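A single structure is presented below for examination.
Shown here: the complex without one of its protein chains, the others still in place.
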Amino acid sequence: MATQHHIKRGVSLYSLQEEYFLRKLDLEGCIATCARLGALGIESIGEQMMPGFPKLPDAFYARWHQWMAHYGTVPTCHDMFLDTKRYKDRLLTDDEMIESIKADLRHAARLGCKVMRVLVSVKPEMVERCIPYAEECNVKMGLEIHSPFHFDHPWIMRYTEMIERTRTRHVGYIPDMGIYVKRFPRVMRDHALRHGATEKIIDFVCQAYEERVLPDYVIFDVGLMGGSEADRRFAESLRHIIWSNPRRMLEFMPHIYHVHAKFYDMVDETREYSIPYEEIIPVLIEGGYDGYLSSEYEGNRWIQDAYPVDSIEQVRRQHVMFEHLLATR
Amino acid sequence: MATQHHIKRGVSLYSLQEEYFLRKLDLEGCIATCARLGALGIESIGEQMMPGFPKLPDAFYARWHQWMAHYGTVPTCHDMFLDTKRYKDRLLTDDEMIESIKADLRHAARLGCKVMRVLVSVKPEMVERCIPYAEECNVKMGLEIHSPFHFDHPWIMRYTEMIERTRTRHVGYIPDMGIYVKRFPRVMRDHALRHGATEKIIDFVCQAYEERVLPDYVIFDVGLMGGSEADRRFAESLRHIIWSNPRRMLEFMPHIYHVHAKFYDMVDETREYSIPYEEIIPVLIEGGYDGYLSSEYEGNRWIQDAYPVDSIEQVRRQHVMFEHLLATR
Amino acid sequence: MFDKYMIVEDGFRNVSENGRAIGFQLNTRLPYYRGLGVSMVEDVSVTVDGQTFPREATTIVLRGRPMSLEAMETDYRERWEFGEVGTVLVRKEGGLAPGVHQVDLTDRLRISYLPFPLLGHDSKQLVLK
Partner (left out) sequence: MFDKYMIVEDGFRNVSENGRAIGFQLNTRLPYYRGLGVSMVEDVSVTVDGQTFPREATTIVLRGRPMSLEAMETDYRERWEFGEVGTVLVRKEGGLAPGVHQVDLTDRLRISYLPFPLLGHDSKQLVLK
């Protein structure tokens, strides 16, 4: 059991994308679902469930705040994207990027979010230029530390240098727990098997993952083993799945605004198959983290070809696990 | 200028491989060269400059110690290898690996080395099994943290876990400063240009390196740019060249036994083109490191096709730089 | 990632003009997890019974508004929203014969944070009435 802390539970509506996509749930239905699970922090993706984004009418924001009041939920975070390739023949100019990020900040503020997720690929210079506007909006910009990046990756170090140099209090991090994949996800393994990969090679790759062998070596060995195209793709996936040390969050804790509680496969109400929340949550507590654990279910794409997807049940299980791991003695 | 410290200067004879290979220097000549440069710590590779290794006669060791006395040098480290693929049709068994490592420990002890370099690919289980023998030999086993590994890589984490679990004082680290390549090495860039790579693409890759872009993305983009095979190989090299944070050594300092002062290109007596020793050495001093900076020149392979190699001059320049950076006020 | 939902089972039919079939249409969604400006929808390619139709013969209809694939490339306002069902209209003199057809749909999307295009593919047997 955990010691005293102020960690809160929430859900990124990303988790319910399958149900929304198929129009089994609408935006209000997603919010109501989270409320019912006692996960009161609502993270949202404008481009996913708010048609018309970024040009949303006042009425939309009015309705949003009515829902928050009605369901007792709290807006936590808006996830921005940056379409640098909007034009076929050129990248966005720096000024266009800034305009795009500002529109996201404005939206986040209007939703009532204290935090905005910055896509990991956004250049630190662009985020730095937006600091004054973020201050104005009272929204903190959290760079999503998404696999295969990690806190000690040189790309992330550029952000750390910028944060230290500017002493800003409006740029920090949103670690995505997908950087703590300790065991190779079973759903990805099974998906590969259903799509032409060979059991012997899959086992070899998963074993190498557990041994933390350099992906280059595994990929080369799979080539020697005469694997199929599906086998090679599976081996290549090692380049994008990582295990790193959850304790590295401690050094960055003052700058961690929000946490993406990524998961692929809640086996039952006590554990995720590949991401050891029982190791992660104690670190967050030790570091004094006081933001949200925001569920990010990403299992649907690995099972939808063969099984019915029940994102709500998956999120429910994760939150039962969270309740247990967060319970103070 | 540095504060008080106990860092010593030495050379890995690896640095003089070109001269030894061409029989311009013999083993004694290499040692004499280091002594002349005031780099008194001698790191050696049995399989490189001690023909007959690992079965060396007593007379060899007697001569070795005479040289050390004569030149005023000190044996620092023996670099082991492990030929797991000695047999064409099978890998070494665990017991065979242990025997091989033990032979290296024995050799290190007979040379008078306090440290043995363990190749980064050796499995932690094998090293763990050798701890009792290392204790007996009074030789510490230092895992070489070699690019593209780094202190926070999951493979290295396995070693850290083992060291913490066993509380051994005979397994630690030898960081190779090749993990701190801040700027893409000029000698590699020029080598690629001489061997069919395109200037435009080389520049793109080097620029992406400075920006710390994920190698996968750069490699893909080079493909789109229609690069040649040489260009693609150059882009692929990004997977093996890394910049990481020298300050990460601080956490591991009690376990750092030795340092490989890797370098490719001493521009003059004040700086290496790509590895910022002016950032690295202050961290070693701050952490209280008291072992050797052991030169590891690896520029020869990148220039020998076009220019005469002068390893001695390169090592000399590095040590002038070290003297300056280590000088206490 | 939503490939299996790209082809919507309902709505596969011939399209007539002045009583003559001039092509056929089917309903479709993008296979991506958010909406996209249509300038980033690089291609929507329809194959029926092994015959792939030319890009020029293809029109996308979103909320009643038809657009050629070429026009979409430079349209920076229209968006194809997440999970939104649009219609692909393919010009083909005489339309398709009634009965079962093997329909393949391939989308190519330009996703800014990916160095490569995102390809989506779905294949379904549909009955044209």
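Here the chain labels run A, B and C in written order, and each chain numbers its own residues starting at 1.
To be clear about the criterion, a contact is a pair of C-beta atoms (placed from the backbone, for glycine too) under 8 Å apart; a residue touches a chain by one contact, two chains touch by 3 or more.
Because the structure is predicted, anything quoted here is derived from the model rather than measured.
Colleague: Considering the entire complex, write down the shown chains that touch the omitted one.
Modeller: Looking at the entire complex, the absent chain's contacts are A, B.
Colleague: Please identify which residue in B:7, B:39, B:68 or B:82 touches the non-displayed chain.
Modeller: Only one listed residue reaches the unshown chain, and that is B:82.
Colleague: At which residues does subunit B meet the chain that is not included here?
Modeller: Residues of subunit B in touch with the missing chain: 14, 17, 20-23, 45, 47-49, 51-53, 81-88, 119-121, 300-301, 304-305.
Colleague: For subunit A, enumerate the residues touching the unshown chain of the complex.
Modeller: Its contact residues with the unshown chain are 216-217, 220-221, 224.
The working rule: only the chains that are shown with their structure count from here on.
Colleague: How big is the gap, in whole Å, between where the Cα atoms of subunit A centre and where those of subunit C centre?
Modeller: So the centre of subunit A lies 30 Å away from the centre of subunit C.
Colleague: Roughly how far is subunit A from subunit B, centre to centre by C-alpha average, rounded to an integer in Å?
Modeller: 38
Colleague: Got the subunit C residues that touch at least 2 other chains?
Modeller: Within subunit C, no residue touches at least two other chains.
Colleague: Residues of subunit A that contact two or more other chains, please.
Modeller: Nothing qualifies.
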